[in-house]
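Have a look at the structure that comes next, please.
All protein chains of the complex are present and in place, except for one that has been dropped.
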Amino acid sequence: MSEFVKRVDLIFGEYSDQKYKTLEKIVSRPNDDIIKDILDSGLRGRGGAGFPTAMKWKFAMEQPGDEKYVICNADEGEPGTFKDREILTQVPRKVFAGMAICGKVIGAKKGYIYLRGEYHYLLPGLLKEIDVYNTFAKELGIDFAIEIRMGSGAYICGEESALFESMEGKRGEPRNKPPYPTVSGYLNKPTVINNVETFVNVLMICRIGPVKYKKLGTRDSRGSKVFSVSGDTPIAGIYELELGMPLEKFVEEFGDGDTKAVQVGGASGFCVPRKKFKDTIIGFEGVPTGGSMMIFNSSRSMYNVLHNYLDFFEEESCGQCTPCRVGCQQLRKGIEAIKSGDKPVTYLDQLIKLSETMKITAKCGLGQSVANSFSSIVTNFKEEMIY
Amino acid sequence: MTNGINFKIDGIDLTVDEGTTILTAARKANIQIPTLCYHEDLCVAGNCRVCVVEQKGSKHLVPSCAMPVSEGMEIYTNTGKVRLARKHILELLLSEHNADCTKCYKNGNCELQYLASEMLTGEPMFIDLVPDKKYTIDKHNKAIIKDDSRCIRCQRCVRTCEELQSVSAFDVAYRGKHMKISTFFEHPLFEVVCTNCGQCVNRCPTGALIERNYIDKVWDAIYDTTKHVVVQTAPAVRVALGESLGMPAGKIVTGKMVAALKRLGFDSVLDTDFTADLTIIEEGHELLSRLKKALVDKDPSVALPMATSCSPGWIKFIEHTFPEYLPNLSTCKSPQQMFGALVKTYYAKKRNLDPKNIVSVSIMPCTAKKFEANRPEMRSSGYTDVDYVLTTRELGIMIRQAGLDFESLPDEHYDSFMGASTGAGVIFGTTGGVMEAALRTVYEIVTGREVPFEGLNITPVRGTEGEVREASILIKKTLPEWSFLEGIELKCVVANGLAYAKKVMQSVKDGTGNYHFIEIMACPGGCLGGGGQPIPTNHEIRSKRKTAIYEEDMGMPIRKSHENPDVVEIYQEFLGKPLGHKSHELLHTHYTPRKRY
Partner (left out) sequence: MPANNNLIKELVNKYGRDRTSLMPILQGVVEQNNFISDMDMTEIAKELDLSAAQVFGTATFYSFLDTIPRGRFVIRVCKTIICDMHGKKMILQTLENLLKIKVGETTQDKKFTLLETNCLGWCHKGPSMLINHDVYSELTAETVHEIIAEYMHK
């Protein structure tokens, strides 16, 4: 690995907390100390949106009432992402321990893992591990139980409020915000919902301390990140890397020598063309990602790539809000019409404007982020859209 | 409430209560923000996104219907960014919409069309998606037509059916581009739990949910010289029809309505209030007879509490949801159907007409009445008792079609006979009205005295929206034949909206609700908020109609059903006595248990 692309072994390695010894130590600490450690670490959510984890927990902690929930978002559906599956397979106890810390801090007695239906095969193993956790928790006097809820094939349920709706037995349609989950989440109770990887990060911060943790990454993007690398690469797979690396170095490391573009952050992320590799930083100061890194070489048609994304969004949109439901259909039909010559090239500009409207008016992150891939592909690969 | 929230909208400083949305605050400041999925009666959905506004400091626009105002917020409702976004959203909706406006029943009364005209959409901006969609129209129902090609998926109907009516005949189904409003397995409405109440029709912003209209059939009947066309008008129509014809809400237009109906060419213009009064006589005696059976004869089979049966939406609801309580329903037909049965018997005989040449039309605030008139049991005259049911809205259309200047029409009187009415009949149009009318009569039958309320106004039973209203009346100093009721506290309950009806029935079922007499009207506010009333209908408009109804009651010379001279006469000449043989044949009915699933 180059000096810029640093492999880390925090999430999968270090130690595995097989007997929940770390958890035992952490739960005896005052809540404010734990929050302070997380705050000092600079940890931001690992699902993609990057909200500061300490703030989220603090909001939930400050809410009155003793019915609160901790939810682990394992509805990993972003195209090109598969790291949560790996984490849940390799180090489930770290995930549970992270959830238990959260439960202690915010005052929740119940935690759920919302696992996507596509990962049903993980269920038997996870259930066994949960039994183990629950036994340890009892022994350690931790009043926090964990359960699994399954999804059933709906990308949108990765959106936190849609996930609550789904757990409540409803259609996975995102809610209006405010109120935010920390005030009114699952069953309208204060809820902290974090990505699988975030919980592991919390555990590791508590274990190694914020000072050591902060040495990883950059000022705006502390810590490491588990990347899912796929596409035109000879070494597709899961890699835990430091945040804040230049995309150029990433491509040197993982590309096949003919990389034309990298889709950072999945279908809802940004497509970075070769000419911008150099100036692009992978992290919150540059292009953030929930971990998905899809590499395309020059044999790939970016029209096909975009068309595939739009097909995906058209189906996976919940359909409730106008900009997302109809906008996705129009973008797909629109690029088809330009390609076939039924619409003039200038129609592309209209579509870009439409995607901008989707970005600022859609109800949730799905509809808002369609514009990311759309405008980054259309503007950087305009000729491929036309010819 | 905490201190007010200070914020700025389009440069205007405002202070509002905490929790107020931007939309509500804007309306207070007389700033209009367009909406589609928003409806005052329903919870906020925030899904159409037409109402977005710009918030200083925010990259994203915010939905004004869903976003509460916060301290120091600065809102702009009419920036270039906002206008383009709204235009895009409207264009997107239109691209999915069968915008064949001239062929649409809602042409001219469509919120989408109105917004499109306001924003001057002009040439379509985007590709027409309608050809790709396999839209279907459900026209199999007698009352309501559902046309998916005109649906903008605002979910007002879904929220109406769930929140106000607790029926959920519709829900949103499928996802993404396939998302649609659907019944169970996309079955036609007549096969599902729909009560035909039409509250969804009243709230649909477009032509996706409309009443089945019988306007042309009625015109045909009017033009057919061999036919004698009789029309009856329900109590709640006279306080709402004006709205359909450009008048403000809450105007009493009884006289103008009668004049208009005469000019449209109806041969006889009569009043459903007459059979409302008749209903009170029959239903009042039925209640007393049930009480007697229960208290004196100790008959365990007698079904109490007794529930009113005037509201066909309620009837279909109880048939589906609480079929085990059908014996508790009064066997009285609704006033509309009593009227229909009498028109082709009593009226025909008195006017020396062949009933087969009579066409019986009713003007109702209701879509469920269309279904009711088509029930197989509603043919006791030997003919279809009511041939065509028109909503208040349809009558409004006919009056416009005829070119009448409604506001300038003189006040005219109903024809006689079966045209006389009382204040008791009029208040059938509002929640609590049937109960009040019944008590005015029943109390007097039992005690020989008027109800002990000032001005006959039994305010404790005057229902309000959004609650179940309980009241009781102590019966004292009865006449000798009713001595078994001495000292009895007659317990009554009034509810409007099926969600509240469900609560009442559940309380009866679990034993917490202990009543003698239940009044249910399927629609919020009662018939004055019926599914067939002018659009828009909302809480404010219903309140105005309600005030008008009580005003009409107060202005009537006779305010008790049993004093209606036409009612007295019909018992003398035709029916004999209440609950008599003839009454049973013509004025009473039975019910059909249905499945909820």
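Going by the order they are written in, the chains are A and B; count residues from 1 in each one.
Keep this in mind: a residue touches a chain if its C-beta (ideal position, glycine included) is under 8 Å from a C-beta of that chain, and two chains touch if they have at least 3 such contacts.
Being a predicted model, the structure only gives us computed values, none of them experimental.
Engineer: Identify the residue among B:Met67, B:Met125 or B:Val167 that touches the chain left out of the display.
Structural biologist: Going through B:Met67, B:Met125 or B:Val167 one by one, B:Val167 is the residue touching the chain not shown.
Engineer: Which of these touches the unseen chain: A:Val229, A:Leu247, A:Val287 or A:Ile338?
Structural biologist: The one listed residue touching the chain not shown is A:Val229.
Engineer: Which listed residue, A:Val91, A:Leu243 or A:Ala267, touches the chain dropped from view?
Structural biologist: Touches the omitted chain: A:Ala267.
Engineer: Taking the full complex into account, what residues of chain B touch the chain not shown?
Structural biologist: Touch set of chain B with respect to the missing chain: 162, 167-175, 182-185, 192-193, 596-597.
Engineer: With the missing chain put back, which residues of chain A would touch it? List them for me.
Structural biologist: Answer for chain A: residues 76-82, 85, 116-121, 149-155, 166-172, 187, 228-232, 236-238, 267, 294, 296, 300, 304-305, 308-309, 311-312, 315-316, 318 touch the chain left out.
Methods note: only the chains that are shown with their structure count from here on.
Engineer: Starting from the mean Cα coordinates of chain A and chain B, work out the distance between those two points in Å.
Structural biologist: From the centre of chain A to the centre of chain B is 49 Å.
Engineer: Quick one: which bits of chain A touch chain B in the complex? Just the residue numbers, please.
Structural biologist: Going through chain A, the ones touching chain B are 154, 156, 171, 173, 176, 178, 313-323, 325-330, 333-334, 337, 343, 350, 353-354, 357, 359-363, 368.
Engineer: Under the touch definition given earlier, write down the residues of chain B that touch chain A in their complex.
Structural biologist: My answer: residues 44-50, 52, 59-61, 63, 66-68, 81, 84-85, 88-89, 92-93, 95-96, 125-127, 129, 152-153, 155, 172, 174-179.
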